[in-house]
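Read the structure below first, then the notes.
Only a single protein chain was left out; the remaining protein chains are all shown in position.
Presenting chain A:
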Amino acid sequence: MPRRALLLKLLSAAILFGAWEVAGRIPVSYAFPTFIDSMRALLEMFADGTMIAAYAETLKPLAVGIAISAVLGIAIGLWVGLSSVFDWLFSPIFVVMQAAPLAALIPLLVLAYGIGLTSKVLVVCIMAMPVIVLNTSGAVRNTPESLKEMGRSFLASELSIILRIIIPAASPVIFAGLRLGISAGFIGAILAELKITPTGVGDIITFSRSIADYPSMYAAIFSIILLAVLFLNLLEKVETVLFEGNQRGYVSD
């Protein structure tokens, strides 16, 4: 079974990259490079260290933002899900954050927090946190009442009900929220680097575009997507280790 899944994945990757290569060879646009050219540019950038230096820069806001969003997001989400007062207090903030056209609000963030790391971390958090909070709180609120009832009838403390019943029951949706939130965080990190000050991978994208080095531009975009996919796979492994019962076969595995 796993072999077949792997084969299918390789097949779909081959089809996608094949279509990219064909589109680049036609070419659909002079500004669209072939897959092979892009991969060559990617390897060159890794070989001469450009890409590694860029990721050292990009991973700073990304890692800090995602760590804050995950920890704080799940904590706030649990809290909001458990208490109607906090639901009333916090939910609207995150709904607004999720719906806000962030790219248009970036000048406001820059005004308040400058052009440094703080603004970029905030962009990542604003992208990632709402999904995590709203998914977590929804999942907590929807824990089957009968399970909690059972806990109470076994005289479980409030804390054990949360730790042993609510969190495991909510974990599939919490992880779904984490996956969505973290993908949004990757988007946020690049958005910040394109819109605030070009650094890291965002800098490679804008710079290669301005000198019409399109293979490098698409290589940089490809690398960040690849990193996001790898990270989401890792997250899924973490989920299966923590909550074995959640294995239901995800598309991304």
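A few points about this structure:
One rule holds for everything that comes next: a contact is a pair of C-beta atoms (placed from the backbone, for glycine too) under 8 Å apart; a residue touches a chain by one contact, two chains touch by 3 or more; residues count from 1.
By definition in this document, contacts and distances are computed from a predicted model.
Missing from the rendering is one chain, named in UniProt as "ABC transporter substrate-binding protein" (options: "Beta-hydroxyacyl-ACP dehydratase", "Nicotinate dehydrogenase subunit A", "ABC transporter substrate-binding protein" or "Nitrite reductase [NAD(P)H] small subunit (EC)"). Between the chain not shown and the residues A:Ile26, A:Leu159 or A:Ile211, the one that touches is A:Ile211. Annotation for chain A: contacts to the undisplayed chain at residues 28-31, 115, 197-198, 203, 206-207, 209-214.
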